[in-house]
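Note that one protein chain of the assembly has been removed; the remaining protein chains are unaltered in position.
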Amino acid sequence: MEESRILMKLSCADRRGIVAATSAFLSDEKYTIVDAQQYDDLGSGQFFMRIEFQADGDRPTDDLPALKDRFEAVASKFDMWWSIRQRAVRPRVMLMASRQDHCLRDLVYRWRIGELPMEITAIVSNYPRETYLGADFSGIPFHYLPVTPATKPDQEAQVLQLVRETKTDLVVLARYMQILSENFTEQLSGRCINIHHSFLPGFKGAKPYHQAHERGVKLIGATSHFVTSDLDEGPIIEQDVLRISHRDTPEDLVRKGRDIERQVLARALLAWLEDRVILNGRTTVVFG
Amino acid sequence: MEESRILMKLSCADRRGIVAATSAFLSDEKYTIVDAQQYDDLGSGQFFMRIEFQADGDRPTDDLPALKDRFEAVASKFDMWWSIRQRAVRPRVMLMASRQDHCLRDLVYRWRIGELPMEITAIVSNYPRETYLGADFSGIPFHYLPVTPATKPDQEAQVLQLVRETKTDLVVLARYMQILSENFTEQLSGRCINIHHSFLPGFKGAKPYHQAHERGVKLIGATSHFVTSDLDEGPIIEQDVLRISHRDTPEDLVRKGRDIERQVLARALLAWLEDRVILNGRTTVVFG
Amino acid sequence: MEESRILMKLSCADRRGIVAATSAFLSDEKYTIVDAQQYDDLGSGQFFMRIEFQADGDRPTDDLPALKDRFEAVASKFDMWWSIRQRAVRPRVMLMASRQDHCLRDLVYRWRIGELPMEITAIVSNYPRETYLGADFSGIPFHYLPVTPATKPDQEAQVLQLVRETKTDLVVLARYMQILSENFTEQLSGRCINIHHSFLPGFKGAKPYHQAHERGVKLIGATSHFVTSDLDEGPIIEQDVLRISHRDTPEDLVRKGRDIERQVLARALLAWLEDRVILNGRTTVVFG
Partner (left out) sequence: MEESRILMKLSCADRRGIVAATSAFLSDEKYTIVDAQQYDDLGSGQFFMRIEFQADGDRPTDDLPALKDRFEAVASKFDMWWSIRQRAVRPRVMLMASRQDHCLRDLVYRWRIGELPMEITAIVSNYPRETYLGADFSGIPFHYLPVTPATKPDQEAQVLQLVRETKTDLVVLARYMQILSENFTEQLSGRCINIHHSFLPGFKGAKPYHQAHERGVKLIGATSHFVTSDLDEGPIIEQDVLRISHRDTPEDLVRKGRDIERQVLARALLAWLEDRVILNGRTTVVFG
């Protein structure tokens, strides 16, 4: 039943009548609102809304392009940024990884059992397929794109080409351990999320678990964020932490951290797939 | 600024047009919706909404009774249960306690520093005022109403009389350690919340920390719920837990538990004071 | 380096001199204590200790049987229950599962990447191998042992036979959804752990997530415990919880719950594998 729903996201400068105009439009079009959430950023004066709606019982198949055309009148009145899509049409997601594969395998497993409503367009790795012994990537194109400092521009161009060819909507860096060029991150602006293995903004950069151990923190964390040209500074989507103690070695932190990395990335991705995430400057709105 | 807002809660059987009719009404009345949350219980077919709205800039003082009269037309069309109130008009809350006073003092402190937007109509205890040495109850009427099995009907009648006289909207049992009669709980149905010192439904009844210790659980919890005639079975508003270990004695659990009890009760009460809590049969809708 | 360590667990009635006698024994035997934890249950008067120790630098390979023989003198003086084993000798673990495989796959993955120091003696399922499409069970004997009410005694006998033949030390019920006979649980007493998908003692029995949804709790949990003949009543090893809201359907709870089930079971198993878990009547001592 959820499959018949339509998802709408919108954002605009706040003023009276946005909710009224939008909900009246949907009611006139004979849709029932199943879920709606809104947020009014009093600091910036920006308004955000997510609506999940569905056609009343006796309706023929939705003509979404026509609906979007008609909504344009409402949207332009409020100068909205907006999107409308059928829930059943699954976003197209590319997964990128390096040698460590706990996040990659976890996402593929969750996808197989129906937890993550997406199409996987490709797995891209700078390690060869045989790195992932026993992993079940059947039905998913695997691209081995090795990279060296010298070949980075070419390799990134290949990745971007693949994004275009596969009509990928979102690139997920599932512990892809390469620093990306500014050109690359700009091309994928707003369409690329990463998992960083620390509770940002603490412990940016390399070997965060070793940094955490040295600093003697009592909790470690993981952060999923949009990728920007400014490393580990992109808008945060989801974070979580785990209690540790002085007994934990850096290796223990690496081991324990895998669990939060997997979960935080999966939660961030699911929120994105359900159109619950909207960028708000340096931060995000994530509807619950 | 938040003080000028108006809070609306409503619930009715779900059908098309509820959001549209309500938001159109508010827009026509020249109100801006600042926050709105809704929930559609697909199991029961019941719809719930909370709206926070405010008058546009150049408006005179709101005439709330007239607004409510006009909203009646919308409400009756959908057969709504609803309420509208000014945020600035603070709910009237009575606090009941027994010998242990950590929740009682905590609520009074949070109220004094402005965390809890309420009027405290009275503190009622079955222990005398001197039990709470050094507690700052200045400005709050204190009623010592001792109770024995024989005098319970009379004592409860006195409490109910006080609730009426003080126009109390909500009674908070802040570790009030008396079993209440069915008559009492029925009279206060939907208007009385409790803090139970366990993660319900585990460890109902007496001495939950001792039960938890004996069972060897690895987390202890606290639960704030509406009071019903069925002890510890009322609709849950908020819960939280805390990690413990085999080293913790029952006394350690009592000590550690005080922290979650205080927090869980304060969070449940704050949600109620902000009109975020709506009953839904045996459960609650708590807008975040 | 950790591989060269020796693990000792012991328990006895508390009295003066246990630590002194044990540590003097180890020092005389030219071992260094790397980690030691103890717990004195003041309620029952029982004493528990776990020691991790290693040979001083210039020692030949340990003769563990001889060491154990010599320790017997200390142990008998205090009437100890005790065990000594080389960390490098990995416990032999059998995994049992049914149709849902998130815990099973998770344990196998953690084992492959070195998180769980064990030998997997077998995977036993009441579903055929093809249930687990794409799962990498290479190198692990898989036994399909279907069960009906009529064949349960036979099937359980087959499992027990397999436990003996494979010299299995621990049976892990990784969402094995069959009620076990009293005979079976008694035979595996202290050697079988389960993951129950609720925060016990709440929601024992079938469909705990549906029970949790109906009761309207604000957190769901998972519990790993030793299996006893009394269903869901065995000594608890590890528990954890996750926040939910009124928006979550029973299906959402099932989905979200998978994450805590996997983690709680993996943590409980790891603690057991590192000899950190000791039974204490109806509860457990779990050294951190």
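For reference, chains read A, B and C in written order, and residue numbers begin at 1 within each chain.
As a working rule, a contact is a pair of C-beta atoms (placed from the backbone, for glycine too) under 8 Å apart; a residue touches a chain by one contact, two chains touch by 3 or more.
All of these numbers come straight from a predicted model, not from anything done at the bench.
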{"item": "Chains in view touching the one left out", "value": "A, B, C"}
{"item": "Contact residue for the chain not shown (choose from A:Ala13, A:Ala88, A:Ile113 or A:Leu219)", "value": "A:Leu219"}
{"item": "Among B:Arg15, B:Arg70, B:Arg129 or B:Arg255, residue touching the chain not depicted", "value": "B:Arg255"}
{"item": "Interface residues of chain B (partner: the chain not displayed)", "value": "35, 102, 105, 109, 112-113, 115, 133-136, 138, 245, 247, 255, 258-259, 263, 266, 288"}
{"item": "Contact footprint on chain A, counting only the chain that is left out", "value": "39, 41-43, 199-203, 214-219, 221, 235-241, 245-247, 249, 280, 282-286, 288"}
{"item": "Contact set of chain C toward the excluded chain (per top definition)", "value": "14-21, 23-24, 26-28, 30-40, 56, 243, 288"}
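Following the convention adopted for this analysis, only the chains that are shown with their structure count from here on.
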{"item": "Two chains sharing the most C-beta contacts", "value": "B-C"}
{"item": "Same-residue or different-residue interface between chain A and chain C, half as cut-off", "value": "same"}
{"item": "Most central chain, judged by mean C-alpha position against the global CA mean", "value": "A"}
{"item": "Chain B on chain C, rotation in degrees - Cα superposition, rounded to nearest 5", "value": "180"}
{"item": "Geometric centre distance via CA averages, chain C-chain A, whole Å", "value": "36"}
{"item": "Between chain B and chain C, centroid-to-centroid distance (C-alpha), Å", "value": "42"}
{"item": "For chain C, residues contacting two or more additional chains", "value": "245, 247, 288"}
